[in-house]
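Removed from the display is one protein chain of the complex; every other protein chain stays in position.
All chains are identified by letter, namely A and B, in their written order; residue positions are counted from 1 within each chain.
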Amino acid sequence: MLTYIDEIRAASARLLQEGAVEMVVGFRQGSQPMMNEPCLIRRPEDVDTLVWDSHCGINLTNYLTNRKEKIAVIAKGCDARNIVTHIIENKIEREQLYILGVPCQGMVDKRQIAMRVAGEITEVGESDTEIRVQTTRGEIQTFAKAEVLQQNCTLCTHRNPVLYDALIAEAVSEQTVDRYTDVAAIEAMTIGERQQYFQDLFAPCIRCYACRNACPLCYCPTCFVDEAQPQWVGKGQDAVDVMTFHFLRAYHCAGRCTDCGACERACPVGINMRVLTKKLEKDCVNNFGWEAGLSPDVRPALDTFNLDDPDKLIK
Amino acid sequence: MLLSNLLEYMGIERNRLHMSWVSSAEATKFIDVVTEVTEAVRALGPNKYFIKDQAKVA
Partner (left out) sequence: MSDWEPKIVAFLCNWCSYGAADLAGVSRLQYPPNIRVIRIPCTGRMSPKFALSALRNGADGVWVSG
């Protein structure tokens, strides 16, 4: 995985030199350790700023919405699925894209590491299986990567890109895991327990909308939370307002969410709002046999009618 | 359907949201459904969980 970067840089430089694309969307070193930031590369001589390691969790599909130029994009499994969703929703044309597919073995959750070390992390390095961090106190600690992955990465069943023009490295093996244990646990609660669970879950929310901004699906020009006439949801930290916001945001992602984890990753207070989108994902799989973003040629379950669709709900 | 599942998941009783399909010629079916919906909601009691407190205006 650490060797991917040479291939990424070479391919990016080649595409830019040939004029096949006008820009490359990738990652560069962030201003803090474990915080790689997205960057747009337009000149072949700049490709050396690109990096690839275990801290590239941001979903790059965000940077493709409504673009007009030809773009090469570096795509992990989840990114590729979101790109497919973008193509289906006419947010970008397939012809505009050159997708550099990257088989992914999961991205590291910086919060988990930060919680396990004392002091601030100043430097970070990694091997194929381990993460090594150095703190302000001069201590060096190592963690097995498998233990500090983002939760959605540990449950990922599409690590290889579903759509690509070139694959940077050999495909990795896919995992078979039960994706919905946490959802099932909540479903098993009584209604009162669930009310309490969600009240507690969203209590720390500060309504910064980082989850919305990080989400590749949230591209509406005016989000419903910003509408003032009518005002669907209050702007304060009232518990019901917060819950309405999270509920509707999740619902807008129904049948579209690929569980890329961008929302949870972006959340400054660490709310796992993915339990909502995962519930919708689970229902989509169970009721419509639909998983988002697997092929640009299939219409999504929620915009097609099928005689077999469940209709018990309607009297 | 996803909506009602998610509502229930978040702790709003399923019977608070009803959907039906009534033709404009089916006045009797309309009445049946109204009665059914009313009884279902009556059985649940008042909705307390998801109401936003409004500022009281004098």
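Here, a residue touches a chain if its C-beta (ideal position, glycine included) is under 8 Å from a C-beta of that chain, and two chains touch if they have at least 3 such contacts.
The shown structure was predicted, so the numbers you read here are calculated from the model rather than taken from an experiment.
*Asks:* Missing chain touches which shown chains?
*Replies:* Computed over the complete complex, the missing chain touches A, B.
*Asks:* Just one of A:Asn36, A:Thr244 or A:Thr277 touches the chain that is missing; which is it?
*Replies:* Of these options, the touching residue for the absent chain is A:Thr244.
*Asks:* Since one chain isn't shown, list which residues of subunit B touch it in the complete complex.
*Replies:* Residues of subunit B in touch with the missing chain: 3, 12, 15-31, 33-35, 37-38, 40-42, 44-47, 50-52, 54.
*Asks:* What subunit A residues would touch the chain not displayed?
*Replies:* These residues of subunit A touch the chain that is not shown: 224, 230, 232, 240, 244, 247-248, 251.
FYI, only the chains that are shown with their structure count from here on.
*Asks:* Which whole number of Å gives the spacing of the CA centres of subunit A and subunit B?
*Replies:* 35
*Asks:* For a test of understanding, state which residues of subunit B touch subunit A in their complex under the given definition.
*Replies:* 1-11, 13, 18-21, 33, 36, 49-53
*Asks:* Please name which positions on subunit A make contact with subunit B in the complex.
*Replies:* 186-187, 191-192, 194-198, 234, 238, 240-241, 243, 247, 250-251, 254-255, 276, 279-280, 283-284, 287, 302, 310, 313-315
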